[in-house]
Structures are given as C-alpha cells and as structure tokens.
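The other protein chains are all here in position, but one chain of the complex has been omitted.
Showing subunit A:
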Amino acid sequence: MASDSPQQKTPRHAERLSPDRDLLRQVLGSGGEDLRKCMQCATCSAVCELTDGHHPSPRKEMLWAQWGLRQRLMTDPDIWLCHQCNDCTLRCPRGARPGDVMAALRRECVIHYAVPGPIGRWASRPSSLVWIVLVSAAVLAVASSIWQWAGLTRAELSSTGSRIVFPFWTRLPHGLLMAGGLLLLIANAVKLFLSARRYWRALIAAGMPPDPRHGQKSSLGAALLRIIWHDDFSLCAANKTRRTAHLLVVYGMLALFLTDLWIITARFNPMLTGLVYPLAFLNPWKIMANLAGLAVLIGCLMMLIDRWRHPKTAGRGNHYDWALLGFLILIVLTGFGSELLHYARIDTLRHAVYAVHLVMVLAFLWMLPYSKLAHVVYRTVAMVYAERTGRRAFRQQVEDPLKAQAGVPE
C-alpha cells in the first residue's frame, strides 16, 4: 500500500508524498468525478456549518483526495463529522461537488477498515451485489434442507403445537431464521468492533492525543446525545428534508429491531406466555411494527424524492447510498407485501414474496459491516474523537460565540 507518511531518510522539514492512484480512481468512480474541478477557493469550508476553524473541511479533503493521500484521508475524522448537508456543493463556484467527494471518501474509509479486508473490497463492487443476493438465497435453501433433514423442524413444530398458524413455517422455521440471524448479528458486532478499534487507534496515532479533561465515558455520552437528537443534521442550511427522513428511518429501524428482539425471546420471556404467532393485528407489538415499517418506508421515499427533485442538495449518491436505500425499500415493501397477502389469503404469492423478503434480510445482514450502514459505527467513533480531543469543546466555547458575534451571512 502506498504511504504518504514521511520516509525515514528524508529530512524532517521535507515530506515525501506518494500518491495512491487507486484511491483517486475509487473516488472518481464513486460520485466524486468532479473532484479535479476544485481550485481551493475555500468557499466550501466557509459555508459549512459543521466544520471548525482549525480543521477546515471539506477544503483540505478536496486537496488530499486530488493528491491521493490515502493515509491522511483515512485518519481524518472530518470525513465522518460531515453529514452531507451539501451546503458546500450548492455554493461551490466550480461545481466540484465537495459533498459527493466526502461521500466517496467515506465509502473508501469503510472499505479501508473492513474486517476482513479483502471481503470489504469485494463487497464494495457494484457487481458483487448480485452475488451477495444469489449466495444468500442458496445459503437459505441449503440451511433449510439441512434443518429439515436433521429433524429440527419437526421438533420445533411439536414444541409449539397448534399455536402456529403459518403454513410457510414448515419450510423456514423460526428456529432456523433466529439461529442464522443471531450468528450474523454476533459476527457483525465483532467485525464492527474490530473495525472501530482500528479506526480509533489510527485516529489517535495520526491526530491529536485525547484531552484528559474530556473522559471516555462523557465523550461517548455527549456524542450519543447528539446522535439521538440529530443535532448536527439540524445545522444543515441547504437541505432540511435530510434530518426528517433520517429520523424516520433511524427510529423506525430501532422499533423494528425491538420488535424482533421481542419475538426472538418469546419462548423464554415470562411476559409472553400467551403468544400466538403471527401476532394479532391489534397486538401492541404488531401496531408498533406496522407503524415503524411505515416510518422507514416514508423516510426512504422522502430520500428518493429529495434526490430526484433536488439533485444538487441531496447529493448525487454513489453505489453505497443506492444499495442501502434499495435494500431498505425492498425489505420493507416485501415485508408489507407478505403481510397484506396473508390478510388477503393469497398463499402461493405470499410465500414467494416472503422468500424474497428473507433473502433480502439475509443479504442485508451479512453485508452490513461492508455497507453504508457501517456509518453507524464510524461516524460515532469520529464524533467521540471530536469530543475526546477537545475539538468539539473548543468549537463550542470559542468559535461559535465569535461566529454569532460576527453574524452569520445568509
């Protein structure tokens, strides 16, 4: 891998740069094709509501990306502190689209810190998506056959008895789905933890040391609070839709995850003694799951419409963005589809739709640490870093009051 760190033999005042052409190619090929138009006027940093005066972004990232300085970009928290409001893209006099370049750099960062690395690189190719879905379908089919052959389906059916009124259960029993899902969840948690640790160590090694005045726990707490309230999104000037849509999707997915946990623990949960699956339409969990599904769907559609109507402020979107959005929409649509077909008692079609739903969920789960959804971890790490090193506090205490005094231009 090419490195732009100072070589040992070069004097300290000189820095030998070895550009990484692969990085440049990746950025140019995933939404940042206007990168070379940048002339370093710094309009982007001036209009950005999220950057701070000591580390102006996205100007420096534009320069580093043009030069292909991989090591600097991959140890730069600012690419994750950006929430892609696209104020910069809107105001850029050359149309270099800094917002989209930052998005392409974030994609590269996910690939750079992926565990294991080669799979991350492979999964990032658009053509791999087809393989991921096909492999998921094959794995599900084989696992279901093995489950059947081992007699686990029959054991499960006899243990649940007549409470289950779901014909498809016999082919894809919940025991199998839960076992697979749990395995993938644990694997994802481990992978994402390792990636986050690598990223954190790289940040500390390359940047500022932690400030003892800001503890690990309080930094994490402050960052999580900002995530819960979506504070950084509300600073966006150019695009207000982004915050609403993101809120709907985040909290919708959180509620769906809660419902899933509830269903999975149903067997051991004393509060679910009378569980009849599928849940009744007016069961509180069912009501919440339906509302949450609607929230995710509406949020995703808002993002789609925003991209279609306001291509400048919504961002061009690279393959990572479209893959995540497409997966979410397909999963929610097939989920609602099988529910509605169940109520309409159209069984054959429902089984097909449900199978597609499960394959999509499986594919989504196992490519999660290599997809755009990994931003949950990387952005949190970067936000904790900004708190821990005192960058955030400096900005709040010194820069923001100065900005308010001067008056922010419209």
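Simple rule for what comes next: contacts are C-beta pairs under 8 Å (C-beta built on N, C-alpha and C of every residue); 3 or more make two chains touch, one makes a residue touch a chain; residues count from 1.
Here is the rule we go by: contacts and distances are computed from a predicted model.
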What protein name does the UniProt record of the undisplayed chain give, "Hdr-like menaquinol oxidoreductase cytochrome c subunit", "ABC-2 type transport system ATP-binding protein", "Acyl dehydratase" or "Anti-sigma factor antagonist"? "Hdr-like menaquinol oxidoreductase cytochrome c subunit"
So one chain is hidden, and I want to know which residue out of A:38, A:222 or A:255 touches that hidden chain in the complete assembly. A:255
Out of A:83, A:214, A:243 or A:392, the sole contact with the unshown chain comes from A:243
Looking at the full complex, which residue from A:53, A:215 or A:284 touches the chain that isn't shown here? A:284
On subunit A, what residues meet the omitted chain? 228-230, 234, 240-241, 243-244, 247, 251, 254-255, 258-259, 262, 270-273, 283-285, 287-288
